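Take a look at the structure below.
Omission of a single protein chain aside, the complex is shown with its protein chains in their original locations.
Chain nomenclature is as follows: A, B and C, assigned in order of appearance, with residue numbering initiated at 1 for each chain independently.
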Amino acid sequence: MSPLQACLVFSAALFSLGLIAVLVRSNAILVLLGVELMLNAANLNFIAFWRYGPTPAEGHGVVFVVFALAVAAAEAAVGLALVIALHRHQRNVHLGDARRLHG
Amino acid sequence: MMHLPVQLTWLIPTLPAAAAAVIAVVPARRPGLGAGLALAALAGSLILAVLALGGALADPATRLTHTFTWFAVGHGAIRLGWLLDPLGTLLAVMVAAVGLLIFTFSLGYLREDPRAKQFFCFLSLFAGAMLGLLLANSLLLLFVCWELVGLASYLLIGFWFQRPAAAQAARKAFITTRIGDLGLLLGLVWLQDATGTLLLFDGGRGVLEAEALSTLAGATTVGGLAVSTAIGLLLFCGAAGKSGQVPLHVWLPDAMEGPTPVSALIHAATMVAAGVFLVARVFPLLAADLALPLAPVHALSVVAAVGAVTSLFGAAVAVAQDDIKRVLAFSTVSQLGYMMLAAGTGAWTAAIFHLLTHACFKALLFLGAGSVIHATHHEQDIRRLGGLRERLPVTGATFAVGMMALAGVPFLFSGFWSKEAILHAAHGWAVSQLPFLVALAAVALTAFYMTRLLAEVFAGAPRGHGAETAHESPAVMTIPLVVLAIASVSLGFLGTPWWPWLQRTLDPTFKAEAGGAGLMAVSIALVATGILAGWTRYGRHPRSDARAPDPLARSVPRLHGALAARLGCDELYAATLGRLNAALAAAASALDRSVWDGCVRFLARLGVYAGIVSRETDEKALNGGFNAAGDGLRASGRAYARTQTGDAHGYVWMLAAGFVLLALGALLGEAR
Amino acid sequence: MIALAAIALCTLAAAAVALALRDLIHSALLLIASWVGIAAFYLWAGAEFVAFAQVLIYVGAISMVVLFAVLLTRPPTAPVSPARSGRAVPGFLAGGAVLGLLAGAVLSSPLPAGTDATPAFGVRELGLKLLVPHAGALLATGALLTVALLGAVVLAAGRGKEDAP
Partner (left out) sequence: MTIDYSELLHAFRPEACLVAGALLVLGLDLATGRGRTAERRARNAALLGLLALAAALAATFAAAPTGPVAAGTMLLDPLARVTRTGVLGLALLVLAATPGTLRLPHAAEYVALLLFATAGFTLMAGTTSLLLGFVALELASVALYLLAGFDKSRPESAEAALKYFLFGAVAAAFLLFGFSLLYGLTGALELPGIARGLAAQPVSPLLLVAVVMVLVGFGFKAAAAPFHLWAPDAYQGAPAPAAALIASAAKLAGLAFFLRLLESGLTAPAADGPPAPWTGALAVLATLSLVVGNLAALGQGNVRRLLAYSAVAHAGALLLGVLVSGRAGPGPVVYYAVTYGLATVGAFLVLAVLDGQGGAQAHADLAGLRRRSPLLAGVLAACLLSLAGIPPFAGFLGKFLVFAEALKAGGPASLPGAIALLAIALSAVALYYYLIVLKEALVRAPAPGAPAIRVPAGAALSLIATVALLLALGLLPDLLLRRF
């Protein structure tokens, strides 16, 4: 396994971990954190590819990560605001209880 | 005489369509305004259509076309156009004229209906679309109008939506004809693909011109069929749906739930004839495979066979119906089959001749029935009518004229001449004598059931409250009857064997069939037999009691029962397609229980769904109403929607699973 | 390579434990540890500025927001542990399948070899890149942050008197 492949497997593991959190945990805040881990995993990829890629001087990977961090921050803020809005109505943050809309 | 420039053809369909749009926004408090607008617009169309006909007749050999580019896409362009030839303009005049009479009749018929405004709006929409259909020089434009006509028909059949039967009939008509339209659409797409155009005539490049025809007939497709045969049969599917040919006839009798003027205009005179018109219009395409002696089947043979079956079926079933409008409806089915038979045996001019005469006398008969229904406070059962000869003298007399025209009473009545033309064509058909024999049988049956109808309704003594208190309808209703009666007599002389003006106008290459005296004698004898048989059973000793059994039911009860039940055609659908559906449903539930729950459930639903779609044509859908089939459909939809649990985790899980499966599929596909 | 393995193990372990814990406060703290681990990875790879930004944004800002949200939405009584639901098995299956797919694809694809030397990409180069080719994205990100701030404030704010029905 080359170092690049090791990095990519690392990020794949982090991505899957985040996905499992999203799929298994019922607390909406933890679900959001799972999504954040998935975004982080993508960032790991960008840095790894930049580090071992053919055109490091262009710095595309680094630039993308800077933007992705900002996007992740925005998503986190909005997600938590939505969780609080839901909490106002159902007094808890269990996703399983949010089932007014179905069928 | 002034002629209509072909560039202004669009005015003819647009006038009624625009009137429909205006009527839609006119306040409902002023029903008279809407009706007046509709009448004025259609009268305008009639004048323009007559001018167009004049132009087309002045030089029948050259076709006036006007083509314009609708829009360009990619490298090609979609072009539409108008066509003024004797076929289209003649029928346009007929539609506008008959329509005008029926509009007038409706003024009286719907006087008390609060929604009369809407009625005229829909009627105008229908008239506009129908005129557009007749004058289109592009199959695409024709298709657009074709669908609009279907939509208007749907709206009008369901006009009295408060009656559940009317709402069901409307839906049934729409869906059944759409099954046929699916074939038509596929045919159009194929045609566009094969020839690159949908214009009928385009200076040598149209689909009906020699170059395209030889290309289409030259190429073969699955089973050795010529491409032209396959496309032609697909187009015929659409025609069969609209014109109520067996096995897609089930909607037409039910469509009589609509107001009677609608039955007269749409389901007797014009829209149902659109299928015959389409066959006549694309006749060169259908006939293109005749030059191939080795073809497994010729498109026209199919047309002739379907027409023959339909004409006999309709006539036989009409014998045993007790509802005045249903008798006329099955008679329409039978007569449409007759026209198809004519077109299939190559005599499309005879088909159009019969279309014209039939439009007049069938509209007359339906309006007469409407007058009877109107006068007897919506009594439609002929067993409870009777004795109306004295009470409704004008209606009775004109109805008798219509009856004789339909039955083919010799020499004076138009139906005789057009029927003769068809019989001659069928007799001369080289392929098979079967359509000819079937047509002869239908002639006798037609005379029989029309005599029965006339005798039951007008002869004898009143057998119900409605018939006892009947009064003649107002002049606004009887005048159209008289006009139509005159036309029912006079139109026949346009196409007699000695002076086949109509046939020659439609088809300059027409050659009169030789040697008809013997055949004519046979057909007159058959008509006489039919009328005599009807008279001895129904006219000589009119029934005295509404509950007395039908004479025919006494002598041949089993046959009568089968005919009254419409030969079990609908039950047959239920037994075959319905059972298939049940088997599929059983299989589906068995699969449901198995391990592969998710995936398999989906497939099984698909199976159930396919079954339900086929069931749409069957009797269950008819009696339980389309609601039953609709409910079945919706139940499968609801079953699907239950997978939408509302659980957000489930949604994301589906995303992940979808990703995994798609990616695996892509990887495996690439590895292969 | 050993450093990488250590960083990866620590990060993954922290994240896994964090997501398995019941107490949200503990989870949040462990997640901060895992984000620090990711920052360490960026340092290892030579992207100092990104590591700095990661610490600033995740450890400094997002974790604070999360803590606030946890406190605000904490149920008045002691936390009830939700009963184990039937979600766990399919969830782990799906996550495992994704992992297998990604790792398999990574290991079976030819990848650019690259160099062992850590590339140099300082803050100055980064600034130039941001201003020159990606100026549009920079402006859009500004708009995005504005939107997030604005919307989060409106939605998360309690119902004032004007909200009353």
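Just so we're on the same page, a residue touches a chain if its C-beta (ideal position, glycine included) is under 8 Å from a C-beta of that chain, and two chains touch if they have at least 3 such contacts.
For clarity, every value in this text was computed on a predicted model and none was experimentally measured.
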Displayed chains contacting the withheld chain: A, B, C
Options B:W70, B:F510 or B:W535, residue touching the unrepresented chain: B:W70
Footprint left on subunit A by the chain that the document does not show: 8, 15, 18-19, 22, 28, 31-32, 35, 38-39, 41-43, 45-46, 48-49, 53-55, 58, 60-61, 63-64, 67-68, 71, 74-75, 78-79, 81-83, 85-86, 88-90, 95, 98, 100-103
On subunit C, residues whose C-beta touches the chain left out of the figure: 101-102, 104-106, 108-112, 128, 131-137, 139-141, 143-144, 146-148, 150-152, 154-155, 159-160, 162-163, 165
Touching residues on subunit B - with respect to the absent chain: 24, 70-74, 144, 147-148, 151, 158, 161, 167, 171, 174-175, 178-179, 182, 185-186, 189-190, 192-193, 605-606, 609, 613, 630, 633-641, 644, 646, 648, 650-652, 654-655, 657-659, 662-663, 665-667, 669-670
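Keep this in mind: only the chains that are shown with their structure count from here on.
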More contacts between chains, B-C or A-B: A-B
Residue list for subunit C, restricted to those that touch at least two other chains: 87, 90-91, 94-95, 98
Residue list for subunit A, restricted to those that touch at least two other chains: 19, 23-24, 26, 96
Residue numbers on subunit B that touch subunit C, as the complex places them: 649, 653, 656-657, 659-660, 663-664, 667
For the subunit B and subunit A complex, residues of the former touching the latter: 638, 641-642, 644-649, 652-653, 656
Subunit B partner contacts - residues on subunit C that touch it in the complex: 87, 90-91, 94-95, 97-98, 101, 105
